[in-house]
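Note that this complex is displayed minus one protein chain, with the remaining chains in position.
Order of writing sets the labels: A and B. Residues in every chain begin at 1.
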Amino acid sequence: MPHLVVLYTGNLDRDLDMNGFCRTLADTMLQARDEQGEQVFPTGGTRVFALPAPYFAVADGKRDYAFMYLNLRMGRGRSEGVRKQVGEALLATAQQALTPVFERRLIGVTLQVDQGDESFGAKHSNIHPLFAKG
Amino acid sequence: MPHLVVLYTGNLDRDLDMNGFCRTLADTMLQARDEQGEQVFPTGGTRVFALPAPYFAVADGKRDYAFMYLNLRMGRGRSEGVRKQVGEALLATAQQALTPVFERRLIGVTLQVDQGDESFGAKHSNIHPLFAKG
Partner (left out) sequence: MPHLVVLYTGNLDRDLDMNGFCRTLADTMLQARDEQGEQVFPTGGTRVFALPAPYFAVADGKRDYAFMYLNLRMGRGRSEGVRKQVGEALLATAQQALTPVFERRLIGVTLQVDQGDESFGAKHSNIHPLFAKG
């Protein structure tokens, strides 16, 4: 159940094709491979949500700053190396997509990868079976 | 401070009465009882928030997939049995409400129950006193 949430200041909406940005991040997740060469995230469970915050405050508020926060939550059981590799790949993807934005405005991007404490978890899906292994 | 956040792909907005869905989930939370038969969540502190993500990417992106993520955060001190019971009840409620949606489209639902690390917590409310025990 990999789960990437992109939370960003609403002033970025004019600067980016956000659906395309989500797709690029999802593709980065799907391309991740572990130490055994296996796909890290199941295709049917991979999703990216992007939410603009209509109200916000950044730094000292004296300029039109923008901010984007990427929070990936992935299940337990993956190695530290895999978490780091996935985190770095996502940040690299975001940086590349945001290059034109960084060139013309003041923006900060932060990414955090969590495993969560998940006291209980469950799911129900008719997407997963479409990508079941043969 | 039970706190349920429903984050979903915006393409679900046409498929569901989301305020009614939130109410049904809140009622499920209010009906939960612990091993001593006591109400698990205080009425005045129970809330459900639902947020559509206007931008998203799911699985391989080749079809109009939908996704819904339910994240319950409940205070520490409840037993593992209570957390599991509440999680299962919420997923069952969601599955039932989403039955017509599952019949006509591709959708995944994931629920996670967390306790959080809560380094500090505080609250201020004029709703709680309305439901104080006599």
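Note that contacts are C-beta pairs under 8 Å (C-beta built on N, C-alpha and C of every residue); 3 or more make two chains touch, one makes a residue touch a chain.
Keep in mind that what you see is a predicted model, and the values were worked out from it rather than measured.
Of the options B:Ala32, B:Ala50 or B:Ile107, the residue whose C-beta touches the omitted chain is B:Ala50. Of the residues in subunit A, those that touch the hidden partner chain are 7, 9, 51, 53-61, 65, 67, 69, 80, 83-84, 86-88, 91, 94-95, 102, 106-117. Subunit B residues in contact with the hidden partner, per the touch definition given at the top, are 1, 3, 5-6, 18-19, 21-23, 25-26, 30, 43-52, 116-128, 130-131.
Going forward, only the chains that are shown with their structure count from here on.
Overlaying the C-alpha trace of subunit A on that of subunit B calls for a turn of 120°, given as a multiple of 5.
Averaged C-alpha coordinates put the centre of subunit A at 22 Å from the centre of subunit B.
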